[in-house]
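A single protein chain has been omitted from the complex, and every remaining protein chain is retained in its original position.
Entry: subunit A
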Amino acid sequence: MIEMKNIHKAFGANKVLLGVDFELKDATVHALMGENGAGKSTLMKILSGVHTYDEGQIVRGGEDVNYTNLKEAEKAGVVFIHQELNIWPELTVLENLFIGNEYTRFGLLDMRLMRRKAEEIFERLKFRINLNRRAGDCSVGQQQMIEIAKALMMDAKVLIMDEPTAALTDSEIEVLFGIIGDLRKSGVSIVYISHRMEEISEISDEITVLRDGRSVMYKETASTDYNEIVRAMVGRDLDDQFPERDHDTDEETVLAVRNLGNKSHPVMDVNFELKRGEILGFAGLMGAGRTEVMRTLFGVDKGSKEVEIGGRSVKIDRPPDAIRHGLGFITENRKSEGLILDFSLVDNMTMPSMGSFSKGGFMKRKDEYDFADLMIRRMNIKSGRKSVASELSGGNQQKVVIGKWIGSQPEILILDEPTRGIDVGAKREIYHLINELTERGMSIILISSEMPEIIGLSDRVAVMQEGRLRGILERGKINQENIMTLATGGKLDE
């Protein structure tokens, strides 16, 4: 058992932890929850030796411990599997497993021994993988398994997992949960950081919730429920998570897509129309081709398509064409595709519309500032216009990306997983913002893997499976069963 007592931590003037208590029992799965910026990662980085605490105490098995670096913590069996996986893509699975901890014989690598050890570990995990495969060619799920195997190799007693399922498919998640269960049985404690409520209730034994650097709730999972957890996380009730979609959508078709296909990703025969002021949801399992459709539509990926905007046939070969014709695209990876992390908030926000914030090629700084300030107010962004994007929380970053596309005044806005990895409070704000945009006549395409989001926001839902559009559900037919039936290749009874 590990007890962290009254932990304080500040980075400069920024106080991140203000007295957190955290108790990790042996052989339990302990969910650590809280909004972004609540201090989850910092707390776990302290436990795993990445940071040291300013004040407090960590007791393990009756003794005070304080790991001052990662190696020391790993030796003591505390291993942190980060959200961003530490994979060397050019090395093989086997080489990845032993990197930094290679076995040698007479100064040479002992490949036979390492291979045997690796086979043992994967046996224990009941996971089959080709050890000679280039790690970069493995799926994210497989890479995750490599990380877990690495941790077990270090004889981990405490395993910290940060959003381990964020990039996994459903079947991979199932495998992972099986492994977590086995590990618990063998006495390993697991700290599980996640925003996904269903997972938490399925897999965890205990829950600790952090808010603003303090621990505000510690309970057995069985004795609590969704509402209590959310209340603890945001400090208030969240009844109106989704806005009322009460206004009628226009009958005017703003976008018609026909025969969209893309050979390099298996996407074909996609046809749909979008009405003014409508939210058209795109549902489907991971890998169904939803993102690929939008990338092809926006001209990021080459493919074939016929596009009509406002009844006029248009050609979109590259993103600038799409933007010119009134499209905006909020991509799923805000850090790698949405933001320039070294840019200030204002510079990010005016990126797709520099034409309208400049005259004769010269930027109009004051116009940029006015726009940024307006967006900051309107979207309740908790930072100034000059702050650097990399320092914002996930929710605020996402708001900046949305603001950036509002600035280009698109008729049609594509949102791909707009709330991935952001906390409940910011999610709600983004939902209401999306609704507000449609009230002003903007039309929205919403891709999401979160069922409640699709159902709660969409006027119609297009469901994809294996690169094809399997059906579009009208209002009244939108429910979890219908979506899952289409998403898994089934047919709806009429």
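As a convention for this text, contacts are C-beta pairs under 8 Å (C-beta built on N, C-alpha and C of every residue); 3 or more make two chains touch, one makes a residue touch a chain; residues count from 1.
One rule holds for everything that comes next: contacts and distances are computed from a predicted model.
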Please identify the absent chain by the protein name in its UniProt record; candidates are "Heme exporter protein C", "Two-component system, chemotaxis family, response regulator CheY", "Ribose ABC transporter permease" or "TldD protein". "Ribose ABC transporter permease"
Where A:341, A:374 or A:451 are the choices, the one touching the absent chain is A:341
Touching the left-out chain: which of A:22, A:122, A:192 or A:329? A:329
Of the listed residues A:154, A:175 or A:354, which contacts the missing chain in the full complex? A:354
Even though one chain is not shown, subunit A touches it at residues 11-14, 298, 300, 318-320, 322-323, 329, 331, 336-343, 347, 351-352, 354-355, 358, 361-363, 387, 391, 404, 408
